[in-house]
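What you see is the complex with one protein chain gone and the rest in place.
Chain naming follows the written order as A and B, and within any one chain the residues start at number 1.
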Amino acid sequence: MMGRSLYLKIISAVVVFGSWEIGGRSGVSFAFPPFSESMVAFWVLVADGTMFKAYAETLKPLVVGIIISGILGIILGIWIGLSEKFDWLISPIFIVMQSAPLAALIPLLIMAYGIGLTSKVFVVCIMAMPVIVLNTSAAVKNTPTNIKEMAKAYQAKYSDIIIKVILPASSPIIFAGLRLGVSAGFIGAILSELKITPTGVGDIISFSRSIADYPSMYAAIFSIILLAVLFLNILERTEKILFKGSNQGYVSD
Amino acid sequence: MNKENAVTVKNVYKNYGDVEALRDMSLNFPKGELTSLLGPSGCGKTTLLKIIAGLLPATSGEVIVNGEIVKDPGPDRAFVFQDFALLPWASVIRNVAFGLELRGVAKSERESIAQKYIGDVGLKGFENSFPHELSGGMRQRVGLARALSVDAQVLLMDEPFSAVDEQTRRKFQEDLLNLVKDQNKTFIFVTHSIEEAVYVSDQIALLLPRPSRVSEIIRPTSFKNKDVDSIRRDSEYLDIVDRIWKSLRSYVE
Partner (left out) sequence: MILFGYRLPAMSSLILWGLLWEIFGQLEVTYFIPSLSAIFITLIEIAPTPAFIKAISETAHAFIVGIFFAVFIGVPVGILMGKNRIIDELLLPWVNMFLSAPLTALVPVLMVLFGFGIKSIIIITTLFAIWIIVLNSRAGVMQINRSLVDMAKSFGAKPQDAFFKIYFWAALPEILGGIRIGFIRAVKGVIIGQLLISIVGFGALFELYSSNFLMKHFWCVIIVLFAMAFTLSEILAHLERKVSYYASKRG
């Protein structure tokens, strides 16, 4: 049945890209180039190195932001999960942030930190932090009581319970939180490009739009979506291999 | 009844807020014997077991194990859990050795001890399997091996066979009888199955609920030295089963 599933995937890809091609050729809009032209533009951008230079710029705030919010978020999350007082104090902020349209803070960040890298890293951080913190704290809180009790029955020290029971039991969900954080961080990085200053991929998008080179614009947008989807897919697969047999993360958003 | 007691429970009370879970509970557990705590659900048998384990504090009264008052879990007691409480991310051998790991026993030493008990419970060849690859019965054998490997004087078993199928359960009961004979340890065994209690016990403490109290202590005599196959046809066995059912009947909702 593996063959059948692959077969259907190819069919559905052909249908979607085919209708893009036909839609583009039939001239729905002058701003809707066919699939083939966008792909040609994509290869041109890759071949002359523009794409690589652009991504070096675009990914900078993403990488820095994810590292900062990953480390900070996991530490905060563990602390929230272990301490009821800290949970009461800190959790509500992240719960509100989780449901809030954080993008609204961008104009404020620009006013406060200018249009440089700092603002962009900040945007990635505020987007990625809530899901990392909340997943981590939920995972720590939801460590099955039976194995915590078992460790206690065998005279485990508190530090042993944290290191040998709570952290391994939470790691699948913490990792899933990190993946969702990366996913939100991508949105932050793109927003930075489009709203703060276009330095990388955003520059290709806005420049090609201004000269009405629509295939290049579509190619740039296609590339960032493709990159995000591929990277998140790799993370998800890594997760499945790493945590085979243990409970998987929740769908949380 | 001149036998020395391994565990003594003296006037133990346990309240949850206004709810009285245990009232003035006193019981003796003779050394080298298996005592069952039998009763309908809500009679506090698991609560009593967890108090003996040191996992729950008693509201008043005391539990004495080998001359010492219980405050915390200690190396003199090992617990077998109803839901096995295995670490899903750890192999069979690490799970079995986990009690020793928490005591700081060196890796090579604890693994050779674990190896021995894995063989004893009939899991040779599964050392590197993971819990999710095992059947329910095999998982409980891992839990049993873990309890045996710390070489505690008292084994506390909380409905250990209730999550395995009926055939496996019978096999476990037979194995348990042999274990009691060979190991010279004291077993405290919680169950809600009348037949199981009568089959495996040297002494049965019949508990009645609301508030929980010991209603009767029964010591089967005639079939204790018979071989495992003929116990279920012994007339004393059948009489005791019948008698217990008559006193429990009115407590079943």
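As a working rule, contacts are C-beta pairs under 8 Å (C-beta built on N, C-alpha and C of every residue); 3 or more make two chains touch, one makes a residue touch a chain.
Keep in mind that this is a model prediction, so the values were computed, not measured.
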Contacts of the hidden chain among displayed chains: A
Identified contact with the non-displayed chain, of A:Gly18, A:Pro92 or A:Gly114: A:Pro92
Candidates A:Ser119, A:Thr143, A:Ser170 or A:Ser183 - the one touching the absent chain: A:Ser183
Among A:Val44, A:Leu59 or A:Leu194, the residue in touch with the chain that has been omitted: A:Leu194
On chain A, residues whose C-beta touches the chain left out of the figure: 4-5, 8-9, 11-12, 15-16, 29, 31-32, 84-85, 87-93, 95-96, 98-108, 110-112, 183, 186-187, 189-191, 194-195, 205-206, 209, 214, 217-218, 221, 224-225, 228-229, 232-233, 251, 253
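Simple rule for what comes next: only the chains that are shown with their structure count from here on.
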Contact footprint of chain A on chain B as seen in their complex: 53-55, 72-75, 77-79, 81, 83-90, 98-99, 101-103, 130-133, 146, 150
Complex interface listing, chain A residues touching chain B: 144, 146-147, 149-157, 160, 164-165, 168-169, 171, 243, 245-247
